[in-house]
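Here is the structure we will look at, set down as structure tokens.
Note that one protein chain of the assembly has been removed; the remaining protein chains are unaltered in position.
Order of writing sets the chain letters: A and B. Residues in each chain are counted from 1.
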Amino acid sequence: MVTAVLIRGTSVLAAAGEEAAHSDGGVLASGAWLIVLVPFLATLAITLFGKRLPRHGAELAVGAVAFVGLYGTVLLLATWFGDGIVYEGGVTIGEFGGFEIEWAWVVDGLSIMMFFVVGVVSTACFVYAVGYMEGDVRPTAFFASFTLFAGAMLMLVSAANLIQLLIGWELVGVSSYLLIGHYWEQKENSSAGMKAFIVNKIADVGLVIGIIIAGITVGTFTISTIMEKVVASDAALDDVAVVIAVLLFIGAMGKSAQFPFHVWLPDAMAGPTPVSALMHAATMVTAGVYLTARMFPLFEEMAHEVLTLVLIIGTITLVIAGLLAIVQDDIKRVLAYSTLSQLGYMVAALGAGAYTAGLFHLFTHAFFKSLLFLGAGSVIHAVHSNNMSDMGGLKDDMKWTYRTFLIGSLALAGIPLFAGFFSKDEILAAFNEGGYPVVFLLGVATAFITALYMTRAVALTFFGKYKGDGHPHESPAVMVYPMLGLAGGAVLAGFLNVPGITEAFYKLVSTRVVSSELLGEHATSFDFLALGLGLTAGVLGIVVGYRLYMEDAATQRERDRLRIPVLWPVLENKYYIDDLYMNGIVNPIKGPIARFVNWTNSYIIDFIVNVVGAFTRGLGRFVYSGLDQRGIDLAINEAGAGTGFLGSRLRYIQTGKVQQYAAALFGGAIVLVIGFWISIT
Amino acid sequence: MEWFDNGWGLSLVVFTPLVGALALLAVPKKDEETAKLLALLASLVSLSLAVVAAFRFDFGDAGALQFGTKLSWIPAIGSDYEIGIDGISLPLLVLSAAIVVLSIVYSWDHWPEPHNPKGFLILILFLATGMAGTFVAQDLVLFFIFFELVLLPMYFMIGIWGDKTKIKLPGFSREVETRLYASIKFFLFTLFGSAFMLLGFLALSFRGGSFSIPELAQMGADGQFTGTFAFLVFGALFLGFAVKVPMWPLHTWLPDAHTAAPTVGSVLLAAILLKLGSYGFIRIAIPILPEEAKSWAPAIAILAVIAIIYGSLACLAQTDMKRLIAFSSVGHMGFVMLGIATLTPVGITAAVIGMVAHGVITGMLFFLAGSMQHRYHTREMARLGGNLKLMPILGGFLGFTAMASLGLPGLAGFWGEFMALLGSYQPLEGLSLGVFRTAMVVGAIGTVLTAGYLLWMLQKVNLGEPKEEWAGHEFHDVDRYEFAAWVPMLVSIVAIGVYPKIVTGAANDAVQVLMDKAFF
Partner (left out) sequence: MTLAQFLVLSAALFSIGIYGVLIRRNAVLVLLSVELMLAAVNINFVAFGRYFADSTAGGQVFALFVVTVAAAEVGIGLAIVLLIFRNRASANIDELDVLKW
């Protein structure tokens, strides 16, 4: 209780005894705990005092994430213009047996990349939210949860050990629950929050067990130590590496909404739009990708077969989610399924061994997807509906929204010079070169689908005639500027990693404690097959989408049904997976199984208890009335009564007549005499 | 502070409430203010001395008994007044003293019917002595007396201030009052276990020639208790402690007792009384009979995971909020018992922190449930809803505490659950890996169910629009006494979650010493 707080801070590479190719980052790295602490303190402050502040705590929230964004940018620049930083600091917070538990922060290229993405995208979303949440019922609660959300994600990415990663992981889950269910007056919203939380929690079972096995096998939860063991080909770790990898990936599947855990993400659209933007771009769903990337050397070196699983899961997700995006009417759901599909790309890329490509797509995707969501939010803000059938023709009323949304769509569709083009191309190239032709073709096909549904979304929202009520207006500046900023990112981010030309991003994410062979090399030239096919698919998608959707149609839903004849019912019902989960798992547990258990409690266990009680009481009654009252007591009472009866009869002998007494006396004497007589003779 | 270290300090922690209770007898029944102040004073003295103990505690030597003494007490049977605390007892001692203070503060303005604060406070103070005494006792007879001392006040608390609703019971022909059924069930269940426990204690003393726990533990470590004798003794102790924990299937007194008990009764029951059982395992059963603990451990682990799953599933079927929380206790104590069953330092430290966390969190949940019942006059979740709208602060507290209860990392409940699972991946050498690893997986799945029922409860109670029937009702949000009682608990939930060393700093070393002695 009264123990000193010792701060551990080391350059991990120096500790590992390798050549110190990287610096320890000085005070910049050792103070990086502020990145985590500031949002949490802001959350606390907003919760306690937010209501009394003029903007209900929004100023604190924005300030906190802006600080993080700034810190992240500084770290990023320090990496690019320096040797790269690899640093770990920690404070012991508890011991369990031989395990020391730490609050620890790691500052290396990967975490810096995430600090930057989370900080910058959060700042954009938070500023945007100030405008979007104007007049909301509970702005304070919103900003508190929103800041917690960012803080939790930062705790996750800064985690130097798996326990802290788990803590951040679950805090992300809980804050997403709070945010998705922000409008909890409607049951659908709180149910959506619950769904997100529970689905994640199920996947977390895998993560928890994976962490436990890893921790016990290595003897510590510190990730860099585990990575050192991976590099050193530790035999004990090698034995269980596959199990660990599978389990950790199950956790990652939950957070990154990979099939079959993808069901929570579309429902998560129930939250306010800035939440969706942040959740889909920088926080939460990227956590799974981040975890896989963080543990990537383990997969690569010791559990290579698990990467195949990762590849398959990613591919399934990218295809099925892409198809679903085509049939959605809710603009946010289009984007949600698109996120799923893009996450599928990232996961599949990691599965194909393309560490840099997967992360690069995460990086670029963060910008254009948050941009798209903010644009969608801006539209929703203007027309007061999520449905594209209520929109249309907004390109003149909402100029800036339209332009930025278009940039985002082009980036997502993978049109050259926009960010998505470079990252998606790298992934497709990785599929091609890795020797996965089927995955490659599916990836290309999905690129086509991606372009198709984005064109559809743009067409239905911004072209044609307006079909909603009222007159929509452009959003206020506080919402437009963040979109402009992100649009800048969506254009420029791709140039960080052009094969053969720039490798800034590669340098960033490969600055880690492990030897770099395990993280792959940076591609030195374009793969022209992938480039060509990917580009063709994208352009074709746009063309087809343009032909199909650009003409205005009143009953767009009807037309969808017509245009996608066979798939429609399946897609409309989300492949029936949700129904399967609800009717196959959730309802039986909530209904019959829970009732049965409760029934056993009251009618079996308690029944036994009660029967034992009743029996004992019955036994008592028997002992009392049968044995005690009617047995022993009866004998006593009868003895008394008998004596009384005898007396009542015998008293008649006492007549008071002296002569009778005398006669009796003599009679007795005679009897005695006779007795003596007999005894003598 | 010489006096403090040689036994007086702990004795005062234990007996100040008792003295307070006796002094309360002299206060006229009408004079409620004096009664309340006196009770608060007694409990505060006890708490502050416990805190002093925490600060004077030598953390470098947490495994040794500190502040102890040994005075001749009943020489005829060889029982001494032997007390002392180590790193395992310390957090629990402070917890119990603190919860008593908070209970009295909470009671200040929330008296259950029939009113009579004087009687109620006397019972609380009696409970305080019994609970604190159990954690400091180092002599089996003394332990037993304190262990039993808590029974009677709780019995009266439930039986007199409890819920008067009539219920129909399976197996009984007539309807009975909840409080009567529950109080008698509680009493008999516990007494049933205690009888066996006493038998076990006597058997140990006849074989070992002493009632002193440290001496017996030394004999146990030397392998003096073996064979059928030890097996049966462990069984007897197991029954005694398992009823109190409570372990499946001996748990059924718990939901009834909690449902019927007045708020403070529920809080004390959940926060401290349940811990007496698991503490007994750690302090008595395992160190004295280590070999038998090994042979019983798989059974305990299996029962523990059954409790986890069973408790969570039963929660999903509840309609009564307090009953739901009570069943959640069954699940959470399952994690504690799973930790203990691993017989590893990790697992048992997890159990200790799990006990403290469960005490604070579930205690808090019962406070909240009680306050809601106070306002809505019902515990039926179907009638509640939109609580967060009617009472934002109360609802927020409920949401927070439910999150803590589902084992959210960063809050107190996480460490006990996670570390118990960690321990069961690699239990003590010689224990069946198959059983324990299955237990780990099942327990981990249990955390999902836990999250499920707590979120479900939140959705029913806290979220949504308020029901029609409350329209026009004026609800006052958290009042100042509630704040005073709750804020310390909420703060400690966060504090233990963020910095578990508050508990493990003392407990871990102590557990390590205990385990080393018993098994190596």
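By definition in this document, a residue touches a chain if its C-beta (ideal position, glycine included) is under 8 Å from a C-beta of that chain, and two chains touch if they have at least 3 such contacts.
Since the structure is predicted, the reported quantities are computational estimates derived from the model, not experimental observations.
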{"item": "Interface partners of the hidden chain - shown chains only, full complex considered", "value": "A"}
{"item": "Contact with the hidden chain (one of A:Gly135, A:Gly435, A:Gly470 or A:Gly656)", "value": "A:Gly656"}
{"item": "Residues of chain A in contact with the chain not shown", "value": "651-652, 654-659, 662-663, 666"}
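Please note the rule applied: only the chains that are shown with their structure count from here on.
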{"item": "Residues of chain B that touch chain A when the two form their complex", "value": "54-55, 57, 59, 169-172, 185, 188-189, 249, 252-253, 255, 310, 313-318, 344-347, 349-350, 386, 388-389, 403, 408-410, 414-415, 418-419, 421-423, 425-426, 440-441, 444-445, 447-449, 451-452, 455-456, 459, 462-465, 498-506, 508, 511-512"}
{"item": "Complex contacts: residues of chain A adjacent to chain B", "value": "1-3, 92-99, 101, 103, 163, 166-171, 174, 177, 181, 184-187, 190-191, 194, 197-198, 201-202, 204-205, 208-209, 212-213, 215-216, 589-590, 593-595, 597-599, 601-603, 605-607, 609-611, 613-614"}
